[in-house]
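Excluded from the complex is one protein chain; the other protein chains are retained at their positions.
Chain nomenclature is as follows: A and B, assigned in order of appearance, with residue numbering initiated at 1 for each chain independently.
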Amino acid sequence: MAEPSSATVPSPSDALVEVDHVVFGYDSRRTILNDVSLTFGRGKVTAILGGSGCGKTTLLRLIGGVHATNSGTVRVFGDVVDAHDDAQLFALRRRLGMLFQFGALFTDLSVFDNVAFPLREHTDLDEAMIRDIVLMKLNAVGLRGAAGLRISDLSGGMARRVALARAIALDPELLMYDEPFAGLDPISMSIAANLIRTLNDTTGATSILVSHDVDECFSICDYAYLMSSGGVVVAHGTPKQLAASEDPEVRQFIRGEPDGPVRFHYPARPLAEDFGVNA
Amino acid sequence: MSDAIAAVGRRTLEVLRILGHHATFFLDILRACPAALRRPYLVVAQIHAIGNLSLVIILASGLAVGFVLALQMYYALVTYGAAESLGLIVNLSLTRELGPVVTALLFAGRAGTSLTAEIGLMKAGEQLAAMDMMAVDPRSRVLAPRFLAGIVSMPILAILFSSIGILGAYVVAVLLIGVDAGNFWSIMQSGVDVRRDIGNGIVKSIVFGFICTFIALYQGYEAEATPEGVAHGTTRTVVISSLGVLMMDFVLTALMFSTP
Partner (left out) sequence: MGKKSVEMLVGIFVLLGMAGLVFLALKAANLGTFSSGDTYMLRAYFDNIGALKVRAPVRSAGVTVGRVASIKLDPKLYQGVVELAIQRDVQFPNDSSLRILTSGLLGDQYVGVEPGASEKMWAPGDEIKQTQSAVVLESLISQFLFSKAADAGNTSAPAASAPGGGKK
């Protein structure tokens, strides 16, 4: 594996989130993250790219304190995340907003109630104030008129946007997006990408973007990490640096080539054997 | 040979592990109950979903059971000239046994499956994880209110089942067959004891409420996040709840009604 192109990795003082030599597996049989180290710069949009099963979503969960690392530390807002410290997790999660892969909206509540949920749970604001804030957030994602709709009435793209409005309801300092572009049509995809960038810039938040959509990510992110299926970081750099990389693994992913370091064929017996043809 | 023993050993350990998992889940829900009680509207909304919406099937079944009991018991009693005791027999059957048990079985089928499916789908759609990430404990927001609602609803439903069953029996026995109304009520009244029969029946239905609601919530929470997983979860809810209720019924009946 070639040396990753020298990139300006955000210095520790700039970093909102630091993942330091983390090893993680749900059980002893399978290690999902194998000694990974990443840094996420304050105020920047950082993407984590990679194929399915390389541990990208797991990384988000570790940052959110859902699981404890097997070894290595995760630092958010300067403090080490302790997955067993409920009080710390509570304080941490109030400062972060997460967009789940398909929205994870509460299907028994309306659009308005979904966005109002974090406000009602964590603040003592009266209903009038909550109404104003909810409509403002919905307006930011372009869905102020949809406030009265039921979740089942929404299309995939709209649901994703409502989930985004809900994620920013408490004006979080850290935003995490799990596959925000998966399954969207080109228009919705571009809307989502624009929203992510705009929100990040206007609110001064830090965004972490997990995706395997190279083009959309590169169009909005400041920095990117590429992970492979072994749970390791293969390369990192600015989009320009990664696009220019000579590393075969990086090239295969960025250009979407069917065969390369990541093989096309699943390991199998020789062709001749399977089809009974004498070589 | 040693393979078979090892397999049995592994199975036993697995069963013990599952039992322990049930226990920790139960304790988690209990611990989340005080927080749920501080938001009474959550519990109230669930009582509506679990209790109110089960009323139709409970009342309809209660009425039908009352009709049938009266009819069957009449034909059995009239041969001994004891048709006047019809009211007493129907009452005792309902308040002691059929009320709590049949209500619990119907509850498991209607409310239990809907709970399991709801929780299972919420988990599959990452709604519970999303709540977690928003620093809201899904146990106190989602699980505990449903648990409390089940425990409150079950005795009420069982009482209504027994009451309407007795009224149904009255209709059949007195209005249709012609048993004497006065005797119907007075023999019933002198033979049924509030503490022993009705009280024990209520205690039974509370215990059944614990069992059915807990199993429904557990199966939903632990179901695999796929359509098949949720489907299996709902079937397991009905089967395990029903078996649990029937077995506990035996234990409780032996405890409560063995002659002093």
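Criterion: a residue touches a chain if its C-beta (ideal position, glycine included) is under 8 Å from a C-beta of that chain, and two chains touch if they have at least 3 such contacts.
Note that the coordinates shown come from a computational prediction; the quantities given were computed from them, not determined experimentally.
Touch, as defined at the top, links the missing chain to these shown chains in the whole complex: B.
Residue-wise, the contact with the chain that is not shown comes from B:Val192, picked out of B:Leu121, B:Ile177, B:Val192 or B:Ala231.
Within the set B:Cys33, B:Leu160, B:Ala173 or B:Ala216, the residue that contacts the chain not displayed is B:Leu160. Those residues of subunit B that touch the chain absent from the view are 41, 44-45, 47-48, 51-52, 55, 91, 95, 152-153, 155-157, 159-160, 162-164, 166, 185, 188-194, 197-198, 202, 260.
In this text, only the chains that are shown with their structure count from here on.
Put simply, the C-alpha centre of subunit A and that of subunit B have 44 angstrom between them.
Residue ranges on subunit A touching subunit B, taken from their complex, read 64, 66, 89-90, 93-94, 96, 98, 100-102, 104-107, 117-118, 121-122. For subunit B in complex with subunit A, the residues that touch the partner chain are 121-122, 125-127, 129-130, 132-136, 141.
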